[in-house]
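Here's the structure, in structure tokens; my notes come after.
Now for chain A:
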Amino acid sequence: MTTDRKPALRLEGIVKTFPGVRALDGVSFEVYPGEVHALMGENGAGKSTLMKVLGGIYQPEEGRIFVDEQETVMTSPLQAKAKGVMFIHQELSLANELSVAENIYLGALPRKSFGRVDWKMLFDRTDAILDRLKVGFNARTLVGDLSIANQQMVEIARALTVNARAVIFDEPTASLTDAEKVVLFEVIESLQAEGVGIVYISHRMEEIFKMTDRISVLRDGSYRGTLTTAETNEDEVTNMMIGRSLDLSRNHAHAELGDVALQVEGLSCHALFQDVSFEVREGEVLGFYGLVGAGRTEIAETLFGLRTPSAGKIFLKGQEIRIHSPIQAIQNGISLVPESRKEQGLVLGMSCRDNITLPQVDDMTAGPFVSDGAEISIFDQYRDKLEIKTPSWRTAVGNLSGGNQQKIVIGKWLSMRPEVLIVDEPTRGIDVGSKAEIHNLLRDLAKQGYAVIVISSEMPEVLHVADRIVAMYHGKVIRTFTAEEVTEDSLIQAISGIEGGKAA
Partner candidate 1 sequence: MQRETLKNLLKNGAIWGFIVLELVFFQVVGSVLSLSETAFIDPDNMLLLLKQSAPIGIIAVGMTVIMINGNIDLSVGATYALAGIVMLDSMTWPIFVGLGDWAIPFAWLMALLTGCALGLINGLIVWKTGVDAFIVTLGAMLGFRGLVFMYNGQQPTYHLNWTMVDIAEWGVFGLQTSALVFIGVSLLVWLMMTRTVHGRNAYAIGNNREAAVNAGIRVGPHILINFVLIGFLAALSAVAFYSGSGSVNPNDGMLFELWAITAVVLGGTKLAGGAGSIVGTFGGVIAIQLLRKGLGHIGAQTETVNLVIGLILIAVLLLDKQLNRQGQQELKL
Partner candidate 2 sequence: AEAHGGTMTIGITQNNVGVDSYQTTYEEAFIAAAEANDAVDVVVLDAGGDVARQIAQMQDLIQQEVDAIIIWPTNGQAVIPAVREAHQADIPVIVTNSNIAEDGFDFVSSFSGPDNITQGSRSAEIMCDRFIELGIEDEARVVEITGQPGYTTAIERSDGFQDRLPEVCPNVTLVDSQPGNWNREDSQRVMEAFLTQYDDIDGVYSGDDNMGVGALNAAIAADRAEGITFVGATNFAVGYDAMGRGEYWGSIYQSPVDDAEAALQTAIDVLNGEEVPFLNYFDTPKITQDNMDEFDRPVF
């Protein structure tokens, strides 16, 4: 790296505490112009907090910030922006009722006289940016009408609106599919070429090794060191992050397959998906893979009683069942880990414990009252199992890091000991260590005789955990692969609607 140049951005001895947590403990860190600098660490290590300090959202208790070696105090996002620091948030930060263009230029709408918005300039500029991002929507679309992935692209588009000195991407790919990732990487490369310093936060090793120049590691809020990407490997990084190595080898000791647990025949739901048939056996992990909007989530929601199917049958252990509500689904032993943890998975203002026991609070009783003991024991069990990092069970879930929030949602449904567990994007935003942990958990569950359905947009994930993979395209099942016959190429072809997927 060009170490003789001045860093675009430098942090020195940053300390930031929250009640009960020392989120950052004297962290120093720098990015050079044209460098892509990865920031890694377990869930809750303090990555997002550090970046929020940089972006003017939090004020640190100690430490100094330099932009182009000029010391600056970042008191607000507005000021950070003025200093050339752009911030692409981990959690979507959009106004759903406004158009794409207004969101991209939020806080910086072009003006004409009398404070009027210069719509023409706004739309022209936005269209130019959207062209560069090769997305399928236009500047006037309402953001609320977009899929999560496309909303993420709107966030990313913001990075291109100003001449930034530094751009921070906080887990930008968590909900992107491969095609969009490619576009994102092109964007990053072109920013890099313009001499912008880039901070890139992600839990995905392959991206880190593909995209970045250096890697800095945080652990429990303190700085662990910086590695040059070209000179290191996954193992070393993991070791630095979690203090041990991981065995990521494919772990396919097949469980004994039992009876068919869940069978779906010709299930359709209006325009969302049609004629979907599959079965999953006790002891089996069935993967669903497809592009955004392929209809996987909608199938899961239908099985969970949240949508009314227009045709088709569902059999549980050979018995036809009708599910009209999540309550019935749960009674039938079906659980769903939903795809959006903030909207669907968690009551953010509630404590960690209360969130985990929520679906079974009726059973957590001694007499008519909720029993603290029963709840805490469940909580403790899953905190240990999933290594959830939280100051205490009382902490509001909203104060946990993104990854730990996801673990709470998973813990909530695992603790229900369901017969059929559906997980929709289970490891979105989860660190490598915990991810492996969750994968093992899913496999373990299968081994214990549960039927597990995993919906994922990450190919390595489905390849890693699933026994069979259902490939979907445009609301239809294209093909079901077994673990033995599946290859990356055939899977990609199947989910892109290319005829060839059928061969192989």
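The set was built so that all candidates are chains of the complex that A comes from, given by their letters.
In this text, contacts are C-beta pairs under 8 Å (C-beta built on N, C-alpha and C of every residue); 3 or more make two chains touch, one makes a residue touch a chain; residues count from 1.
A quick note: this is a predicted structure, and the numbers were derived from the prediction, not measured.
Chemist: Out of the listed chains 1 or 2, which is the one touching chain A within the complex?
Modeler: Result for chain A: touching candidate is 1.
Chemist: Help me check something: in the complex, which residues belonging to chain A touch candidate 1?
Modeler: 55, 57, 76-81, 87, 89, 93-98, 102, 106-109, 111, 114-117, 119, 158, 269-272, 301, 305-308, 310, 325
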